[in-house]
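Note that this complex is displayed minus one protein chain, with the remaining chains in position.
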Amino acid sequence: MPADLSPHLIYGPTGIAVFIIGLVGALCAQDRLRRVLALKLCSVGAGFLLITAAWREPPAAPDPVPHALVITGIVVMISATAVALALIRRLKSLEAEADTPQDTPEASHDA
Amino acid sequence: MSDPLAIFDLLLAVAIVALALATLSVRDLFAAIVLFVVFGLLSALAWVRLSAPDVALAEAAIGTGVTGALLLKTLHHLRHVTGTPERAAMRGMTPGAPVPMPVIWANAAFCGLIALGLAVAFLGAPAAGPGFDALVAEAMPRSGVEHPVTAVLLNFRAYDTLMEVVVLLAAVIAVWQIERGLSEAPAPVLGEVFEGFARLTLPAIVVLGTYLLWKGAEAPGGAFQGGAVLAAVGLLLLLARLYVPQPSHRPLARWAFVLGTGAFAAVALLVTGGGRVAFEYPAEHAKTLILLIEGVVTISIAVTLAALFHGREPVAMAPGEAPAASRSGEARDAG
Partner (left out) sequence: MTPDAMSLALFVPLFGAIAAFVLPRAASVIGLVAVLATCSAVAWLAREVMAEGSMTVALGGWAPPLGIALRADGLSVAMLAMTGAVGLLVSLGALDALRDARQRQYFWPLWLLLLTGMNGVYLSTDIFNLYVMIEVIALAAVGLTVLSGTRAAVQAGLEYMYASILGALLFLLGVGFVYLEAGRLDFAGLIAAEPSAGLSAALALMVVGLLLKTALFPLHFWLPAAHANATAPASALLSGLVVKAALYIFLRLTTYMPLPDEIVITLIGALGAGAVLWGGVQALRAERLKMLVAWSTVVQIGLIFIAFARAGQVGLSESWKAAALLILAHGVAKAGMFLAAGRIRTEVGHDIIADLDRSAIRPTLAQFTFALAAISLIGLPPSLGFIGKWSLMEGAMAAGYWHWVVVTMIGTLMSVAYFSRVFAGFLRFDRMKGELAEHKGWAIADVAPLTLAFAAITLGLMAAPILSFIELGYPFGAVP
């Protein structure tokens, strides 16, 4: 590799930085929604690493396999995000239900 | 390397990291989501720069577009349920003790160390090291398609892709299950939420969708991107109330969700025999089968993404009926 700033040198550390920012957020954020955002940052960071690793000095074409992996990762992540957000909405509704004064005793479930 | 490009790269990288930081530190949640969407689009731009247009498309359409829409919808729901659209909902919606500052700093320092270690490991790794380049180039003629990423997704690593669609299916089943009987926030659908969403996300999706169609002409590819673009149409229909899911649509919706997974798995299994293993398409039919799979998977992805955005399963519920009370009713009409 040439010693000057290649995209490899710039975007690889960018991905790691974004992942770590997301990691700190996921560990520290109080807000439920923001923890989802933080995890989403982590996934973009991991994507950066794979795409940077697949990059080849033009005119060489990049390695397509990591690209396919990242596309898979994106679809997996939206699935997980959707479930987490549905849980957040549900939990908020249950909490609001429990807080209202005319609260009916919760139906007994087989927990 | 040419200097101007390196400067562009550096500026973009700095902007991406700054946006990531801002997403987590800005107090207002709406602003955080908007910043996240900008972050996602800039990341996609960086991926285009890294010669990964397919991934950039998927990230912009699904990772940023649909995710952003989901986040805004959730924020809207939270504000509606809390009944306090202003400060309480914007800031901490999570009850419980705040994380003490020393803990945050300790975590940040610890993670900083990890970052340092990872950076050292990254820089120590061979740049443009070994990869699948030669193997893919050698196998491409036998793959049945011309576009390498499509070949990987639907032939070489088709098993991963099938399981990815399974993940999507699991998600929609889980979401229906989680949100059963959840009453919908009577949404001012064209309010701030929709505007923010529309202003930022939709133009991007439309532009990228056009690019995708153009791209699709020269190489078969992009079931996921295509699905996401179709899903965007579904999102618009749902938001504008041009389509309201009805309980009677459920059987059809179920079939639409499983269509992609089912057809993909059926093809993978049906081609076995005569020395061929699962996913081993006969060479003369490879192209047809891959196009068929792409088609049905696109439909399923579009419907599933739209359903994930819509959230709860459409069940018969009298207006104003409390969610908890409706459970027995749902059990009765389940199916």
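Letters A and B mark the chains in the order given here, with residues in each chain numbered from 1 onward.
Definition applied: a contact is a pair of C-beta atoms (placed from the backbone, for glycine too) under 8 Å apart; a residue touches a chain by one contact, two chains touch by 3 or more.
Because the structure is a prediction, the values reported are computed rather than measured.
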Residues from chain B at the interface with the omitted partner, ascending: 117-118, 120-122, 124-126, 129-132, 135-136, 139, 155-160, 163-164, 166-167, 169-171, 173-174, 176-178, 180, 251, 254-255, 257-258, 261-262, 265, 268-270, 272-274, 276-281, 327, 330-332, 334-335
Residues belonging to chain A that touch the chain removed from view: 19, 23, 26, 32, 35, 39, 42-43, 45-46, 49-50, 53, 65-66, 69, 72-73, 76-77, 79-80, 83-84, 87-88, 90-91, 94-95, 98, 106, 109-111
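Following the convention adopted for this analysis, only the chains that are shown with their structure count from here on.
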Rounded Å distance, chain A centre to chain B centre (Cα mean): 10
For the chain A and chain B complex, residues of the former touching the latter: 1-2, 4-14, 16-25, 27-34, 36-38, 40-41, 43-44, 47-49, 51-58, 60-72, 74-83, 85-90, 92-93, 95-97, 104, 106-107
In the complex, chain B residues that touch chain A: 1, 6, 9-10, 13, 16-17, 20-21, 23-24, 29, 32-33, 36, 39-40, 43, 46-47, 49-52, 54-55, 58-59, 62-63, 66-67, 70-71, 73-75, 77-78, 81-82, 91-96, 98-99, 103-104, 107-108, 111-112, 114-115, 118-119, 122-123, 125, 127-129, 131-133, 136, 148-149, 151-153, 156-157, 160-161, 164-165, 167-168, 170-172, 174-175, 178-179, 182-183, 224, 301, 305, 308-309, 311, 322-325, 327
